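Note that this complex is displayed minus one protein chain, with the remaining chains in position.
Moving on, here comes chain A:
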Amino acid sequence: MVLCSVECVQRVSQYLRIPPGNLYMSENNILASDDILPNQCVEGFSAIVQALIMNSTSPARHLGSDTEKQALTRQWLEYAVLRINYADNALNSKRILRDLNDALKSSPYITGTEMTLADVVSYHLLHGIVKDLSQQEKAQYVNISRWFDNIQQDDEIRQKLQLVNFDLLNLYL
């Protein structure tokens, strides 16, 4: 099963308040959407998300305020399609959690000091995995725990997803 699914895009579009268009899986098993843009089919999860960002009221807020930050956001959206997409396999999730934990070591958000859509997307993709982590694993991936707990406080991002409990006092040390 892939995690970068129709449902995930719908949640992101709800957060951005931009209609996701007509979403479907193409014959090559690639996510596609028909009417985000007039007369054009957008193919690919990251491509769709980026198109939604461009339609939103403030693209710079979601993609990043300068070209460098935008590049980082693109990089992590790509990471989402390529890797987090398959995090529902325990073997993959380990490496993914390790990567992200490293990436979050010295910054509050995935791309640095600004929250971007890369955070929102990753949060939604990882929710199913993070909620089942043991206390020990939460401590092991403490940077992810910190980041995840931060992101989930925003009701517009979290939407109907369940709050994951982090016993922060015990996690941090």
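FYI, a contact is a pair of C-beta atoms (placed from the backbone, for glycine too) under 8 Å apart; a residue touches a chain by one contact, two chains touch by 3 or more; residues count from 1.
Keep in mind that, in the parts below, contacts and distances are computed from a predicted model.
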Per UniProt, and picking from "Vacuolar fusion protein MON1", "Nucleoporin Nup43", "Type I protein arginine N-methyltransferase R.t1.c1" or "Methionine--tRNA ligase, cytoplasmic", the hidden chain is "Methionine--tRNA ligase, cytoplasmic"
Sort through A:S65, A:N89 or A:Q159 and give me the one touching the missing partner chain.
-> A:N89
Among A:D35, A:D99 or A:E137, residue touching the chain not depicted = A:D99
Kindly state which of the options A:V9, A:L23 or A:A51 is in contact with the chain not pictured.
-> A:A51
Cross-chain touch to the chain not pictured, restricted to A:N29, A:S134 or A:Q162, is A:N29
Residue numbers in chain A that touch the chain omitted from display | 1-2, 28-30, 37, 40, 42-47, 50-51, 54, 67-68, 70-72, 74-75, 78-79, 81-83, 85-92, 95-96, 99, 102-103, 105-106, 112, 167-169, 172-173
